[in-house]
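These notes are about the structure you will find just below.
A single protein chain has been removed from this complex, and every other one stays in its place.
For clarity, chains are labelled A and B in written order, and residue numbers in each chain start from 1.
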Amino acid sequence: MIQPVAMQDFFITFFSSALIILAGASYALLFAWSKVNENFRIKIASYVSYIVLIIAVVLLTRAANFTGYWLSLSVVMVVGYFFAPIGIWHLCVKTHVETSTTLEEKL
Amino acid sequence: MNAKELCGVANAKLDAFVTWTALDRSNLSDGRKLAVNYFIVAVILFFAQLLFGMIAATQFIFPNFLYGFLDFSVNRMVHINAMVVWMLYGFIGCTYWLLEDESQTEIVGLKFGKLAFWVLTIAVAIVVLVYLFIQIGAGNDTTLWLINEGREYIEAPRWADIGIVAVVLTFFYNVVATFSKGKWSGIAGVLTLDLVALAGLYLAGMFYMTNITHEQFWWWWVIHLWVEATWEVLVGVIMAWSLMKLLGVRRKIVTTWLYIEVALMFGSGILGLGHHYFWIGTPEYWLTIGGFFSALEPIPLVAMVVHAVYDSGSHAFKNGNHPALAWVIAHAFGNFFGAGVWGFMHTLPQINLYTHGTQWSASHGHLAFFGAYATINIAFFYLAIQHWRGDVWMSGNAQNAWRWKWALGLLNVGVVGMTIALLIAGYEQSFIERAVEGSTWSGYFTAQNHPSFQSAMVWRWFFGLMTFAGLILLIWDLLTIGKGETRKMAIVVAERGAGCVSFLSECDHTH
Partner (left out) sequence: MNEENPLWASESFWKKVAIWVTAGSFLILVVLTFDSLSQTEVGGKRVQAYSVINKKIDYVYKEDLHKFMPVIGETELLFGKEFTEEEAEKLVTLGKKTTQAKNCMNCHTLLGNGAYFAPDLTKAWLDKGWLSKELREDLMIKFLLDPENNARTFGSNRKMPNLHITPEEAKGVVAFLKWMSSIDTNGFPYNFKTIYATEE
């Protein structure tokens, strides 16, 4: 069961939804970048992105009137979007490990 | 002048045109000759798509324009049907393009493939002519069989549906037989299974049902499970193959990532179908399922972007075809914004209750279809043309590079501009028509007549014109790029000295 967004919350709903995806992507990219380039500021920037994401999730949770089991969607977004970029990064690294040196494999 | 003379003149003109393009088919293998046939029809249909889109957009501003002659419904139908069909042509073309290279053998059943191409093309031409000149019929099965099924995106009459299925079976035969004769690979396997799913889904949209809830239930199987599942994976296959060729990424890596993409894409997209089952009469549990799974749908898109950036960073980032690379980058962004960001903004039922069936959907539809699927096809058109010209130089300081750059700019700015205009219109419509007025007919028109809506439609028209201009420039560029170029394509060498991994060159066959 849902409780529809109230009229005055339309803008905040669209805005926070977009922000969740944008902040999530920005966190993912900055996180990956900070691993390639051991720069403290990039690391900070990536966590700032993540904080923005949390704020956006909170805004959306209120605007879209999440109650009951819908709250678990907020939790999934906060937790999932924290770990997904880390997982993606490790996958990038580990899948690129050289495992074989035959020419055949390289093509 | 009689008909015969007219034919003669037309033929001579066509010959002169072909001579002018100076494209040499002998540069292409048999499979690729067939691929470029598909690409040519795709571009023509792309042109038709935008032409009729412009007419429909004009009718939003001047409702009497062509009223009673080419009504909005007809123009819109041609607009979206031409889109679906040109993109499918593009995908079939891409598949034929990589088939021989990936299987390392010559295409099997070429004769049938060629025949299928002509059958399909003639069928498409007849369907379009019937759309334009007969348009509608009586409310009976004959109309649904011969004229039009009246179901958005898959309007093609049933005879054409059956023809399409026959052609697709032939296409499968080419693909499967060629891989079986040559060699299978992870990419080949995913490609084949995905094509089976894509074609199988089409069957779900072929039946008449009076129960409109059931009808729309199955209709969304086709539309949603195409664009948010099987088409995405097909693009994944095409990208995987291109990454190997373009950046020299190792096969093992691209195959692993292809599997990762399949898992994430199907894992979120299949049940994401629920976001279309909120309001069509289906049970309430879809609100939850649709909301949750579509919240996951952006994850594969983010994963793809991160991985693409990682790959391009860890490999020698030189490439032999700048326009194609630029369009691949446009694809990555377009897919992320159009599907990921725009999709998520209106996907939760709490807000979709208001945005459903408004210009909001059109805003998302334009950015997503263009960003995800037009871009990747255009990238492939550039690869094809380069090869067709005999692997000429298409990197830095190529002749007339302004054309592809301007075409890229006009098309992208045009579509983004339309998307923003439609977003404003959709916002206003969901607010006034849906929320304030409770979606009555008078509420609908109150929203349509609102000044912000009206001016959004004018802005959409101008940005549409920009898009259209971009397409015309793109076509001109495709016809002329590399003409008279004597330098050969830059050779890309993979970072670990894997040797001769040049982009779309034949040299990988020599190992």
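Convention: a contact is a pair of C-beta atoms (placed from the backbone, for glycine too) under 8 Å apart; a residue touches a chain by one contact, two chains touch by 3 or more.
Note that this is a predicted model, so its numbers are computed, not measured.
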item	value
Touching the absent chain when the full complex is considered, from B:Q49, B:N148 or B:Q386	B:N148
Absent-chain contact - pick from B:W279, B:W406 or B:F462	B:W279
Touch criterion as defined above, residue of B:W20, B:W184, B:Y208 or B:W402 at the omitted chain	B:Y208
Touching residues (missing chain, whole complex) on chain A	1-4, 90-91, 94-95, 97-99
In chain B, positions touching the absent partner	56, 59-60, 63-64, 67-68, 71-74, 76-77, 135-141, 143-144, 147-152, 155, 186, 208, 210-214, 216-217, 219, 252, 255-256, 259-260, 262-263, 266-267, 270-271, 273, 276-287, 289, 353-354, 356-359, 361-362, 429, 434-435, 438-442, 444-446, 448-449
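By definition in this document, only the chains that are shown with their structure count from here on.
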item	value
Euclidean distance of C-alpha centroids - chain A vs chain B, Å	28
Contact set on chain A toward chain B in their complex	1-5, 7, 10, 13-14, 17-18, 20-22, 24-25, 28-29, 32, 36, 64-65, 69-70, 73, 76-77, 80, 84-85, 88-89, 91-92, 95-96, 98-100, 103-107
Touching residues on chain B, where the partner in the complex is chain A	244, 250-253, 256-257, 260, 284, 287-288, 291-292, 295-296, 298-299, 302-303, 305-307, 309-310, 313-314, 336, 340-341, 344-346, 348-351, 353-354, 427, 430-431, 435-436, 494, 496, 498-499, 501, 508, 511
